[in-house]
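Missing here is one protein chain; the remaining ones are kept as they sit in the complex.
Each chain gets a letter, A and B, in the order it is written, and its residues are counted from 1.
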Amino acid sequence: MTTSLLGAPVARSEDPRLLRGEGRFVDDLGHDAFEVAVVRSPHAHARIVDIDLGDALEVDGLISVYTFDDLPERLREPLPLLIPHPSLTAGRTQHVLADGEVNHVGEAVALVVAEDRYAAEDAAERIMVDYDPLPAVVGPERALQADQAVHDDIADNVAAHLEQEIGDARAAIADAAHRLSFRLDIERSASTPMETRGTYARWDADDQRLRLYSSTQAPTSVRAAVAAYLGLDLAQVECIAPDIGGGFGVKIMHPWPEEILVPWVARELGHDVKFTEDRREHFVSANHERAQVHQVEVGFDDEGRVLGLDVEFVHDHGAYIPYGLIVPIITSTQLIGPYKLENYRVTFDSVYTNTTPVTPYRGAGRPQGCFVMERTIDRIAAHLGRDRTEVRAANFLQPEELPYDFGLVFQDGRAYRYDSGDFPGSLSKLKELIDWDGFAARKAAAAAEGRLLGIGLAAYVEGTGVGPYEGGHVLVEPNGSVQVSTGLSSQGQGHQTAFAQIAAEELGVDLADVKVVTGDTRRFPYAVGTFASRAAVMSGNAIHLAARKVREKALRIASEALEVDAEDLELADGKVRVKGSPDTSIDLNVVATMSNPLRYAFDEAARIATQFTQPGDPNAPPVAEGEAPGLEATDYYSPIHSTFANGMHAVEVEVDPDTSDVRIGRYAVVHDCGTLVNPRIVEGQIFGGVAQGVGGALYERMAYDEHGQLQNASFMDFLMPYATEVPRVDVDHLETPSPLNPLGIKGAGEAGVIPGAAAIAAAIEDATGVVIDAMPISPSQLHARRLDAASTT
Amino acid sequence: MTTNATATGIDAHDRVEVTVTVNGVPRSSQVQPRRLLSDFLRHDLRLTGTHVGCEHGVCGACTVLLDGAPVRSCLTFAVSVDGHELTTIEGLAAADGGLHPVQQAFRDHHGLQCGFCTPGFVVSACGFLAEHPDPDDEQIREGMAGNLCRCTGYTGILGAVRQAADELRATGDDPRQRTRDGATASGEEVSS
Partner (left out) sequence: MKPPAFAYHAPRTTDEALATLGELGDDAKVLAGGQSLVPLLNMRLAAPAALVDLAHLDGLDAIEVSDDRVRVEARVTHERLRRHPAATDAVPLLREALDWVAHPVIRNRGTALGSIVHADPAAELPAVLSLLGGQVELATSGGTRTAAADDYLLGPLESDTRPGELATALVLPRPGVRTGAAFDELSRRHGDYALAGVAVTVTLDADLAVATARAAFIGVGATPVRVDLTDSLSGQAHDALAPADAVGLARDVIEPTDDIHATADYRRHLAGVLLERALTTAAGRAAAGGTA
């Protein structure tokens, strides 16, 4: 192999199947399964007085109905609190079916099983639940008023309060030449993958085994949870994440009530059972994210250098807190971005409200943090009358200061330590890409025509590839195919291709010979999951390490067979060959055959490995000590702490002076995620992230009314952008490899979404002169702001 | 056909035979009148390439060609299309697996990630290109604007439709036709 596969923009091996309509998503399976429908609470907060099955039992095709009272003891326990944290003193999680009280619209109250989903919905519609409604707590500020409790025993609605500080922020602010304080808000949104949630269970009564297909980002953990709730050995349960139609965080949440109920019912009934969530359910019963209100105080010098920063924020985690404090902890640390902050204090309250629970959505607290920091820098620049890029440059950590330890604790409980990056380098690339210096002229020319142009930028640093670990298994089959597996699952990130590139590179084989399986506990039972832009870093490196072991073993075997020193051998073109004389070689598949001493020549190729053909050293065991048969290896990658990717976005917008409609012109991205395994896949992640950032800035919000009713639970009213709303994006890469892992990779999955709201807010502010301190913003809201501003000046 | 049965009415819970020609093959199944075409295709005919993302007409994942024109299968009842012709995502690649020019273009331009929205986009694009053989970029953007994708940010999709338009115009092939065997590479190779 002359050209390296790492870094090559190879086309994806996943594609042909998906393009031909041969994908295998959960609802593509189990056509004969019973289907379930869930009776969900129409109230944000209520006690359940009575559940009357009414004439539901007469529905044609009905199989059974379950309420809390029908559940076995183990299933009556609350669902797990997945990530306990010492500060999380008042954690509550939901039940698989409501136990006498509902705390958000959409909470599961009863389960209907029927021959198909049509009949299941017919029955669900007929079940009469008598509710005694209670006042709803909606919005973080209402929660803190504490005049109404979401959970009776948590009167202040606060699940956790956390504080971190470096230096002495308040003293530094007090001593600073300039001080500002202001509030910044981000509203609720959600991952909203195109495929909703789904779970399909097959109980094999003969084998006493359960097979579960679930649209999840964490199949190994789902398996463990289901085994625990159903009282099964892990060995009896297999969980497969087949093709998944997008996750973006929401599918890292597990186990969902349905993920426990469906396999339980399948075993009870001795029949396959499937749950396919519909879109309306997804809006209210799959988790949301983002809503936070922040109070900022900052002190700075004449150059705009931040001397002290104090941020207090409230995180609205909804009705339950199954995923712990991950999102607000990420905000509180990642807020810092590429800047050198020596006096920083951050506190947050994580509060209950009667709304759908909050767990990570792509970006996971970072878009909020970025919004806070970048809007702060823009305020400083405006206050001093300085260029916004200059103020950023004045605050950057310099490349020679990295690695840099802030003295804070990150979401994994480990040090918040930036490993590498070149922020000034990124900024100069960005300025060039968007033609920052030429903007003033563009703006003036537009103004002469009565048009309003604005430009904004935002920078971020993203901790990616958090632990604890991932593993990889690599096996060369005697037919030459290379089987690679890892436990985490894929939701469209092109893992099959990227992981194949990593293995093929190490083993010198053709990409087409590498077959990758992800998210199947039958193939690889140990894993953590796909989140925090960690798959390429964690599984990528684990597969690299496993492939390296295979390579070493292949060299050992070949060196004996060829009687050449292993040092003088290389793997290329599917062979082990002598460096410099490529004609002396042995095919890798032959090495694979030889690696497994055989008694039976079940086919022609196998003859070479049988005991009379390959007698070996008669005084040594056929399988040497410390060796195992087969050309395969497993390895794990477990870093000490996260690696940190970074990037900057700049955007030019035009605001219609009459309608306040915002149109995005140019959008530029400079991105540093270390070594690029496949630049085309990384760019795809950026493009997709930017579209979500645009959605979060201008279109998407979860609009709750004061009664906790979600008013826009459909794609008609939750405005996910179409192609007409998303701009063209120009991307430039910087590669500062991470010193923390063998491949030098940093994660790329979430980056695109992080600075969107901050950059677009800045551009709108620049175009209109109106301070933008809350996102998303609609034309109606922007119009109102402009009117306010005009009337106060 | 069930002309008489349909004319005189079918009771809500009765089943009726619906016959359609899907990808050139006559297929039938007994269904209730309320059976959505999307479910009929996916679960009765087991053509699961057509996806369902919203069941209220907004996302476009369920788009199929009805007598050559793209429509939402989630907003259509199977009984309404009895006797008609349908093309689904399964009807575009060649029998030997060779990708349709639109499919190949999606691959070349990284126009898909998770692949869930993809069948709807590919089928919509085929319908669009049949009507607009020589589209400009703005027409392509608007033509694809009835379908939602959460993964790609549409960049690769728009590039793919551009490429497919140019290619199909050169060959003069009807974008709604199944690709001939040997017409394109099998699509299984991994090119760099």
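Keep this in mind: contacts are C-beta pairs under 8 Å (C-beta built on N, C-alpha and C of every residue); 3 or more make two chains touch, one makes a residue touch a chain.
The structure displayed is predicted, hence computed values, not measured ones.
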Touch with the omitted chain, as defined above, among B:63, B:88, B:118 or B:179
B:63
Since one chain isn't shown, list which residues of chain A touch it in the complete complex.
117-118, 121-122, 125, 278-280, 658-659, 661, 699, 701, 703, 711-712, 714, 716-717, 719, 721-722, 724-725, 778-780, 783-784
Even though one chain is not shown, chain B touches it at residues 3, 6-13, 16, 32-34, 36, 39, 55-57, 60, 63, 66, 69-72, 74-77, 79-83, 124, 127-128, 131, 142-143, 145-146
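Methods note: only the chains that are shown with their structure count from here on.
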When centres are defined as mean Cα positions, the distance from chain A to chain B in whole Å is 30
In the complex, the residues of chain B that touch chain A are 13, 32, 34-35, 42-43, 46-56, 58-59, 61, 88-90, 92-93, 97, 99, 103, 106-108, 110, 112-119, 122, 141-142, 144-158, 186-192
Chain A residues within the chain B interface of the complex
3, 5, 8-16, 18-25, 27-28, 31, 60, 116, 118, 191-196, 243-246, 248, 278-279, 491-494, 497, 500, 511-512, 680-681, 683-684, 686-692, 714-716, 720, 722-724, 726, 728-729, 752
